[in-house]
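Below is the structure I would like to discuss, written out as structure tokens.
One protein chain is absent from this view; the other protein chains keep their places.
Then we have chain A:
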Amino acid sequence: METEMGFSRFALFLFTIALLSSPVLSDLVLSKVDRRIYLTSQIVRYTATLRVENEGSELVSEVLLAFPELQAKNLAYLTVSVNEGKGKQKVSTDDLPIEVVSPKNMPPAVSFYSVTLPKGLAPGDSLTLDVMAVFTHALQPFPEKITQADIQLVVFQDSAYYLSPYAVKVQSLSVKLPEARIESYTKLENTKVHGSEIKYGPHEDLPAFSYSPIGIHFESNQPFSNAQEVEREIEISHWGNVQITEHYKLIHGGAQSKGEFSRLDFQARPNVRGASAIRYLVATLPPRAHSVYYRDEIGNISTSHLWSDSKKTELLIEPRYPMFGGWRTAFTIGYGLPLQDFLFQSEGKRFLNITLSSPMVELVIDKLIVKVVLPEGSKDISVSTPFPVKQWQETKISHLDIDGRPVVVLEKTNVVPEHNKYFQVYYKFNKLSMLREPLMLISGFFFLFVACIVYTRADISISKSSASYLAKQQWEEVQAAIQQVESIINRCLATHDKLEASLRDLSRTGDVQACKAARKTADGLLKDLSKELKPLLAFLQSSPSASQILPKVEDLVAKEKELQERVMTKHSTVVDAYERKSAGKDIENRVALQQQKITALKQEVDDLMEYIDEI
């Protein structure tokens, strides 16, 4: 770095000599120049108040501003305005248009900007101009590598004399530093130091293109947060929300960190060990921002705070680890904003009025990409920005899209917080297009339900006269018939039970007449039941699909008949015995045989019924 500084000093020295042999430009004279350079953060801010006098005889309509080329490379933002106030009252008007020009016969390594005056400067008149310039990456860390315990020292180089194509009568320069600790600075005559401010001047009567290089080596512990790439996506939904998603790739732009990082030292004495680390970043979001999230590739980052009031919402985020020189990180921030704050209508077109750049405070962005995603169906899209940006259009396919949504992409390099101005995107949108998405969903579900209804109610059997269909129907009929047979047999068996019951009654009460009456009713019932059975049996015999089960059914009927007969004989025997008043034992002996057979038959009938049941 020593040799580099020496080399640049030599180049500037040659440059100064070259300047002295250059022609003087026009008849403007700067009678008073006050310059202030603010080095209080990583972004160098520079304001100059120029009092321009027209000493010639013609109307002058443009003023040239000159910057050394090395400085002009780092120039991010430049505005000039006319200062109309007198004395201490400074009233600024609108910015004047500025152009980059390269006039002929000028010394090399100088960039020129031409400011167009609105009304021109009449001969003999004077005008006060306010120039504000912002430089990025203008502070060089020196030494370039520091350990955790070292303080960060940076070097700033400029000229003590104002570089201008016009002669300057009186000028002064004041440099403001962040802290009172100055390592070294170029001492010229008329140099004074007050705390953290260095004053050079006043110098008088200097010719055009006078240049005197100075360098200031000082301590700066401001966080050198430098975003290499920021992608900001603004998605408009006409249902009431503007969703903003920002992706950041951050690097610490100060002195590189060498050696080890001790978390213990960092937490114990943060101002001694790691004073220049980036601990947090602050973002100022618009008021009424909701659903704010802060995450990265791995997941949610929980170290963040959010405060909101009626004018702004402040978000403080800490990266996952404190960032030292040369360290990188990447994260995503997202939030939603109410649509009515940002979308307006004028002359049949709608327009979005929103800030262009990132809401982060004091962040230098090397490359900013802004994507504005408009709802599908937007036409006649045009963009108006307060300063020139590179723009083109893309398409993004998102939820419920058919063709895709039009996306306006704006790109700008070397962005500072002064660039965070409002810009507008104009487009046309038919009100009826808002119904497209709900109608798509509604019709989708509607057709699905209609299809279900049709499917469940339609009869999709292929043929009504197919063999299997007929066979199924016949089998069902056979089954119905068998059920009826079963119920009849059940009723027969119930009648048998009644007869048995009447026998028991007889043994208890001895009432023969009641027994005979029961017998008569049972007889009648059984006759009816056998009559019912006949047509069923005939049907079963006729139908072909009952061929397997028919023998069993016939067997069942036959057995039941046999059972019936035996029960009848037993009954009559017992009644006769009672009428003849024979002894109990006698009766038992007579009916013993019958009883055995009856029991066996009952068992067989039961088995058959079960078997038929299972089919």
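Some notes on this structure:
The criterion applied here is as follows: a contact is a pair of C-beta atoms (placed from the backbone, for glycine too) under 8 Å apart; a residue touches a chain by one contact, two chains touch by 3 or more; residues count from 1.
Simple rule for what comes next: contacts and distances are computed from a predicted model.
Chain not shown in the complex: UniProt lists it as "dolichyl-diphosphooligosaccharide--protein glycotransferase", one of "dolichyl-diphosphooligosaccharide--protein glycotransferase", "Metaxin-2", "Calcineurin like EF-hand protein 1" or "Auxin-responsive protein". Touch with the chain omitted from the figure is made, among A:Lys119, A:Arg269, A:His290 or A:Arg328, by A:Arg328. Contact with the chain not shown here comes from a single listed residue; of A:Ser61, A:Ser507 or A:Gln596, that residue is A:Ser507. Of the candidate positions A:Leu439, A:Ala494 or A:Ala538, contact with the hidden chain is made by A:Ala494.
Against the chain not displayed here, chain A makes contact via residues 264, 296-299, 301-303, 320-321, 327-330, 490, 493-494, 498, 500-501, 503-504, 507, 599, 606, 610.
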